[in-house]
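With one protein chain withheld, the remaining protein chains of the complex are depicted in position.
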Amino acid sequence: MITVKFFSLVREALGVQQLDLQLTHEGMTVMAVKEYLVSMHGEHWREVLFQPNVVHALNHRVVDVTTSVEEGAELAFFPPMTGG
Amino acid sequence: MITVKFFSLVREALGVQQLDLQLTHEGMTVMAVKEYLVSMHGEHWREVLFQPNVVHALNHRVVDVTTSVEEGAELAFFPPMTGG
Amino acid sequence: MQRVLVQSKTFDVETEYRRLVGEFPGAAVVTFAGYVRDHCDNGNVMALELEHYPGMTESVLEVLGQQAEARFGLHAWRIVHRFGTLSRSDPIVWVGVVAEHRTEAFQGCQFIMDTLKTDAPFWKREHLDDGSACWVASQCQDEQRRAQWYQPQEEK
Partner (left out) sequence: MQRVLVQSKTFDVETEYRRLVGEFPGAAVVTFAGYVRDHCDNGNVMALELEHYPGMTESVLEVLGQQAEARFGLHAWRIVHRFGTLSRSDPIVWVGVVAEHRTEAFQGCQFIMDTLKTDAPFWKREHLDDGSACWVASQCQDEQRRAQWYQPQEEK
C-alpha cells in the first residue's frame, strides 16, 4: 500500500486530495503507478497526470518517472512550485 | 582663500587636520596646490601628498589632479576609503 | 533553535531578526522579506492563498538552508514561510543569513530565495477584487535563476 497525494491544480483537476493504492507488483516505477491510476480512473486522469510539467515527489523528494516506488511510500503529483 | 582638509593616515603623517590657503593665481590645479603645499612645508609633505594612492576630493567630490581649484573651494586629501 | 518555520499565522520580521543574530551578531547579515502585492497582471489582489505540502516543505527548506550554509560558509541562517490565506501587505517569506563577509551573506540569502521559489512545494493563488481567483503560473525566469546556481562555471 502506498499513499498518493495531489496538490494545487492537479488536485483540483482530479477532484481528489489523497488516496491509498495497492501496488500491483514489486519494483513498480512512478510511470507504472501513473498508468495504473489512469487505468482505474479513466482517460481524464491521463490528461492531468501526463501533462509535461507535472512534478513527481517520492517521500518528499522530487524524482523522475523511472524511479521505483517502494511499499509504504508517499507519492505526490503537483504543478511547478510557486513559493517565496 | 581655500580650505584644505586631511584625513586618516594623511592627517596623521602631516600632523595637520585643516588649513586655509591663499591661491597664488587663478585656475590653479589640484596638482599645483600640492606643489605649493610642499614648497611651503618641506619635502616630507611631498612623500605624503604624492603617494600614488592618495585620493583628492574637491567640494566633496573625488577629482583628479588636473582639476582646477576655485576660490572658496574645499579641497581634501586622504587614503583610500574603508567604510561599510 | 529551529531554523525553518512553516506556519499559517503571521510572523514578525523584527522578532525573526533577533532570533537570527542573537546577542553576538556575526560580521555580515543579509535578510530578504517578501510581502503580498496589492496588484498583479490580472488586477487588484485582495488576498493570497498559499497551498503547501506539509512535511515536504519543511524538509526541502532545511536542505536548502544546509546547502547554503556549506556552500557560502554561513554562520547562521533562518527561513520562515507562511501558508494559508494572507492579506495584502502580509509577510509571506523571510530569509536571514549571517556570514563573515558581505559577499557570502548576499549570495547565501539569494541562493536560498532563488532555489526556494522553484523547489519548495508552495502554490500561490491570487484572489482579485472582482471575485475571481487564479493560480500563479511558474515563471521561466525563476527556473533560470535557480539554474545559475548549479552551473559549474558560474562564479557569482
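Going by the order they are written in, the chains are A, B and C; count residues from 1 in each one.
Methods note: contacts are C-beta pairs under 8 Å (C-beta built on N, C-alpha and C of every residue); 3 or more make two chains touch, one makes a residue touch a chain.
Every value quoted in this text rests on a predicted model; they were computed, and no experiment measured them.
Contacts of the undisplayed chain with visible chains (whole complex): B, C. When the omitted chain is restored, the residue from C:Val29, C:Ile79 or C:Val136 that touches it is C:Val29.
Seen from chain B, the chain kept out of the figure touches residues 5, 7-9, 53, 57, 60, 62, 76, 78-84.
In the full complex, chain C makes contact with the omitted chain through residues 13-14, 17-18, 21, 23-35, 37-38, 89, 91, 102-103, 105-106, 109-110, 113, 145, 156.
The definition used in the following text is that only the chains that are shown with their structure count from here on.
The chain with its C-alpha centre at the largest distance from the centre of chain C is B. Chain geometry summary: the mean Cα position of chain B and that of chain C are 49 Å apart. Taking the mean of the C-alpha atoms as each chain's centre, chain A and chain B sit 73 Å apart. If each chain is reduced to the centroid of its CA atoms, chain A and chain C end up 26 Å from each other.
Under the contact definition stated at the top, not a single residue of chain B touches 2 or more other chains.
Residue positions of chain C with contacts to 2 or more other chains are absent.
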